[in-house]
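Heads up, one of the protein chains got dropped from this complex, but the rest are sitting where they should.
A, B and C are the chain letters, set down in written order, and residue numbers restart from 1 in every chain.
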Amino acid sequence: MRMPRGTWRQVATLVGLSLLVSILSGCAISGAYAPMSSVAPASDHAREINTLYRLVFYLAVIVFIGTMIASLWFTLGFRDNGRRQARQFHGNARLEVLWTIIPVVIVIVMAVPTFDRIFAIAEPPPSDAIKIEVIGHQFWFEFRYPDLGITTANEVHVPAGRAASFTLRSDDVIHSFWVPQLFGKVDLVPGHENHVWFTPDAAREEAYLGQCYELCGLSHANMRFRMFVDDTAKFDAWAKNEAAPRSPSAVAAGEAVFLRQACIGCHTVQGTTAAGKVGPNLTHFGARTTMGAGIMPPTADNLAKWIRNSADFKPGSLMPAQATATLNDQDLQALVAYLQSLK
Amino acid sequence: MATTAGTLPQYATNTGLWSWITTVDHKRIGTLYLFTGFIWLLVGGLEAILVRTQLAVPNSTVIDADLYNQLFTMHALTMIFLAIMPMTAAFSNWLIPLMIGARDVAFPRMNALSYWLYFFGGIFLSSGFLFGEAASSGWFAYAPLTTNQYAPGRGMDFYTLGLLILGVSSMVAALNFAVTIINMRAPGMTMMRLPVFIWMTLVISFLLFLALPPLTVALIQLMFDRHFTTHFFIVDGGGDPIMWQHLFWVFGHPEVYILILPAMGIISEVLPTFSRKPLFGYAAMVFAAVAIAFLSWAVWSHHMFTTGLAPVPRAIFSANTMLIGVPTGVKIFNWLGTLYGGSIRFTTAMLFAVSFIPLFTIGGISGVMHSSPPIDSQHQDTYMVVAHIHYVLVTGALIGVFSGLFYWFPKMFGRMLDEGLGKWQFWLFFIGVNLAFFPMHFLGLAGMPRRIYTYDAGLGWDFWNMVSTIGAYVIGVSVLVFIWNFFKTMSKPMDQPNNPWGAPTLEWATSSPPPEHDFDVVPVVRARDPLWYDRDHGLEQPQPTGHEHIHIPPPSYYPIVMSFGVLLMAVGVTTSLAVTALGIPIVIYSVWGWALEPTS
Amino acid sequence: MAHAQAAAGHGAPVHATSTGTDNRKLLMWLFLGSECLFFASLIASHLVYRSRQLVPPFPFESEIPIDVYNGLSETVKHMCEDLGNGFADCHGILDIPVTSTSTFVLLFSSLAMVLAVYGAQNGRPMMMKGWLLATIIAGVVFLGFQVYEFRLFAMEGLGLSTNQFGASFFVLTGFHGTHVGVGVLYLMSMLAASFRRNGLGPETGFHIEIAGLYWHFVDIVWIIIFTVVYLIPV
Partner (left out) sequence: MAHGHSGEAHGLNPRQYVIVFVVLTVVTIIELAISYTGLGKVGLMVALFPLSALKFGIVVALFMHLRFDSPFFTKMFVGPLVLASLVLLALIGLGGYDAARSLLASS
């Protein structure tokens, strides 16, 4: 076929340019720059998903580049130059059959490993897996270790190299549970029970970040959590501490305020009479690295403001505001100190 | 063939508000759809700009969480139900009779009814903003977030009732279109000679009137949960939120094709005209659309891969979804085949149509990626999916609409849109959409969730969000250029000939704009591209012979009265049942009057 | 063309259509196709939900644990009796003989309707009017049965919020009843219009036939509902 000289160069330049931009920008999503990247797997299941993703991604790139070259070539190459007559034809049966078969082949190449993975993911976890229950609330995650007697919130620890099996439920609306680097997301659906399990690769000091991925109301954006992959010793120490009642060295004056106030209606602190079930369990609140479902560090200042009016940080928060009339500044300071001492 | 001067001058002289309110002329109703849809496109665009402004930088406080949730919910509802569907319906209204050689649609008053229901339904759906409580639970409205307990305001009532009204409007339009296309074709216009755009309209008409009932049932059940104490989606009473998702997506997935197929039809008209050669593989094009429509019924649960669906249905829905890639691929290849060997004129309409191919391919490919459940579990509810739907609906459906606007504007208004401004608009739009939506792929892979009003710095999301916001503004500017172009063009005199582009289809056989009765003589169709066939074989369309009586349906005010009655019934549910009681007799009165009104 | 224009004094003008079928009849058939999806969704919801009963009234006889029985309200309790073995036996609330009667009434209305169509198409206005009236009466009697059934269920303690059977049953049969009600109004308008000086005009047979399509469709929906809701236990 004939086309004006230079068309090829134009096509190649445009395709090359857009590829370059894509590759450069693709670097920006590696785990180093994006801690919630889904293409930087750190567990067996995440890696298997990622392998499948890469296969499909390369197929997609090939199809896209092919389409792009063809559309640029045909549009630039068949410009009306005042000389060419359009060739009148209605189709080409052989070509049409061919390009029906091509996508069918691509689909089959995709479908086989996909089906394999679908059924692999549905396999039950190994029997030695650590069992963790996840319960979604507006707008925080509750984590329970039924075998270890632990109830905690928004920060979950799993031992490295051992399967972690999560049972997912919701207390109110639909949420979704996902740590992009560790497993494929699964929804927390009220009235249903879902499951997900994986084996994390290696212990890491830094937490893996997770978040709610299904619109769950006003503070959907503020429903975050952290997953720590610890080595066995560290995990055991953490679990032992979490399973125990609140630290005996907790600030006594603050505890008096805590037990006097409305706090106990919603929060539990084991070892005291506070046994509320609505809000997060605070028994070892001081040991957590974040507060408000992973949205900020638990500094004294943040805590004080949070108790005064949590909705300032988290619209739609169910925790009622505390005016100075019901909680004076002095008591507030004591309360904050108490919470921080709950190691 | 030129219009005989003086034949039925009703279209030109019959002006004024009343004539527009009572019109049953498909062209006027099409114009009404077009303008109303465009206004809603601006509203939806403004909502998107606000959303993007909030997301430009991390921890931004331009908009609070409540307003943000309302904005993204209403952005989706506005764009889907009030902008894109009506604007494609505008083309269907305008073009079905003209392209198949009919004088009007089968049921002109039903056509008016569908417009007025849409008019009032759109106002009702969006009126929540007036009370500061528009729907805010996403356009998919997943229960139980939408039940009284978690959405106590009236927002969800505007949603359920608004969508019910709009659903009736779409039903009426779809049934009307289907009957018109099946039954009102000019002599010689066999099904396999129908323009592809008409085929697409026929396919989406069937999709619409078959897919809307499950949505209607879901909306009714949700309304009963909210107002009449049932527990369809409330777990404590034995309900199941997953049932909402099933019923919603039984409708929701065909809806995606309802949005995109007309655009595919439009570019299938534009590409041949400006390549000066027939569409490549017409039959394959038609069968591909029918296959897509058929498959679209068997893929709905791919929206629910992360809900805990069992492995076997997961595999089945995954396979069906991947299969949709085959007919879609065939369409893309056939468009490329249409370009091949042509003599291409780069008008603005053609630029939009050509850019559709690679850009829609991006959206199509990412769709095929999501069809694999394990991969979907990494992409679902992240910006990856946002990128996907915007590449399908903006660089697919909306680009098709713009292409169609530039292409058929001379036919509709007798004036040619300014090509210089058009090219400015195209390039701004092209750059804008890619700036706005391509980075969303990176955001999605970097784990950014959808529908969040705020995010922290340091997650690798900052830069691309800023780029995306800039892109949104560029799109905004390109739309402003179009508005400027419109007003500039409308101030010029009507000067367009019957067939300014040298196009092959029947609508170009009559004057621009066409007379109220469309064709002086019902055209004769001898081939798939009738005007080119006539041109190449030296044939003429039949000319008027003497004084033929042409039946024009008289105007009617019953459609708007009935729609108003329906609006009152809906308003009553959110305010006082007395208003509903007022609406019912109005509806009954207009049905009765409608039935007895003489139509000739 | 001219002939069609002149004859079409009432209703839309009749064209020679592409498929040779009448536009309005095609419209009605397409609409009925759409209604199939509507009722399929409602029936599916009903079938999914009615198997999730935790508290009576149940549609069919079933046994419940005694502690559930002890927790029941008095309105519902009389439907169940303590079996003494840790379980209580609850009557089914569906009254098959009564509903069978109303099913026959609706079936009869279909016969009446088809005879009215026959009368209308064969130029026998009295036959048409008589059978139209019979159809309307049968429709109203069917609605009466439904009101009776709903009232009975309400008295026995089954409401929209009692359990999922109640909710999905009332919504499904309620929407069917609404369709019957609309049909009754439709036929009444036809009957009333047929008493005007020109009756229903030259297309009488056609108009009644279209009304008949709608009416028969409502009947066949009931045929399905009667089988899956009333005759096949949970």
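Assume contacts are C-beta pairs under 8 Å (C-beta built on N, C-alpha and C of every residue); 3 or more make two chains touch, one makes a residue touch a chain.
What you are looking at is a predicted structure, and each value in this text was computed from that prediction instead of being measured.
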Quiz item: Thinking of the whole complex, not just what is shown, which of C:Ile66, C:Leu111 or C:Ala154 touches the missing chain?
Solution: C:Leu111
Exercise. For the chain that's not shown, point to the residue among C:Ser41, C:Gln146 or C:Ser194 touching it.
Key: C:Ser41
Quiz item: If you put the missing chain back, which residues of chain C would it touch?
Solution: 3-4, 7-8, 14, 16, 19-22, 25-26, 29-30, 32-34, 36-37, 39-41, 43-45, 47-48, 51-52, 96, 100, 103-104, 107-108, 110-111, 113-115, 117-118, 121-123, 202-206, 209, 212-213, 216-217, 219-220, 223-224, 226-227, 231-234
Quiz item: Which parts of chain B are in contact with the chain that was left out?
Solution: 210, 214, 240, 242-243, 246-247, 250, 297, 301, 309-310, 313
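The definition used in the following text is that only the chains that are shown with their structure count from here on.
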Exercise. For this assembly, give the contact graph shape among line, ring, star, complete and other.
Key: line
Quiz item: Measuring between mean CA coordinates, which chain is farthest from chain A?
Solution: C
Exercise. Weigh A-B against B-C on C-beta contact pairs and write down the one with more.
Key: A-B
Quiz prompt | chain A and chain C: spacing of chain centres that average the CA atoms, whole Å | solution = 49
Quiz prompt | Geometric centre distance via CA averages, chain B-chain A, whole Å | solution = 34
Quiz prompt | Separation of mean Cα positions, chain C and chain B [Å, integer] | solution = 35
Practice problem: Pull out every residue in chain C that's touching 2 or more other chains. | Solution: none
Quiz item: Which chain B residues sit where two or more other chains touch them?
Solution: 239-240
Quiz item: So in the complex, which bits of chain B are touching chain C?
Solution: 106-107, 171, 175-176, 178-179, 182-185, 189, 209-214, 216-218, 220-221, 224, 228-232, 237-240, 243, 247, 250, 549, 551, 553, 592, 595-596, 598-600
Quiz item: Of all residues in chain B, which touch chain A in the complex?
Solution: 64-66, 69, 137-138, 142, 144-145, 150, 235, 239-242, 275-284, 306-308, 310-311, 314-315, 318-319, 322-323, 325-326, 329-330, 332-334, 336-337, 339-346, 354, 357-358, 361-362, 365-366, 368-369, 371-375, 377-382, 439, 442, 444-456, 458-461, 463-464
Practice problem: Under the touch definition given earlier, write down the residues of chain A that touch chain B in their complex. | Solution: 1, 25-26, 28-29, 33-39, 48-50, 52-53, 56-57, 60, 63-64, 67-68, 70-72, 74-75, 78-81, 84-92, 95-96, 99-100, 102-104, 106-107, 110-111, 114-115, 117-119, 121-122, 138, 168, 172-174, 176, 180, 184-187, 189-195, 209, 211-222, 295, 315-316
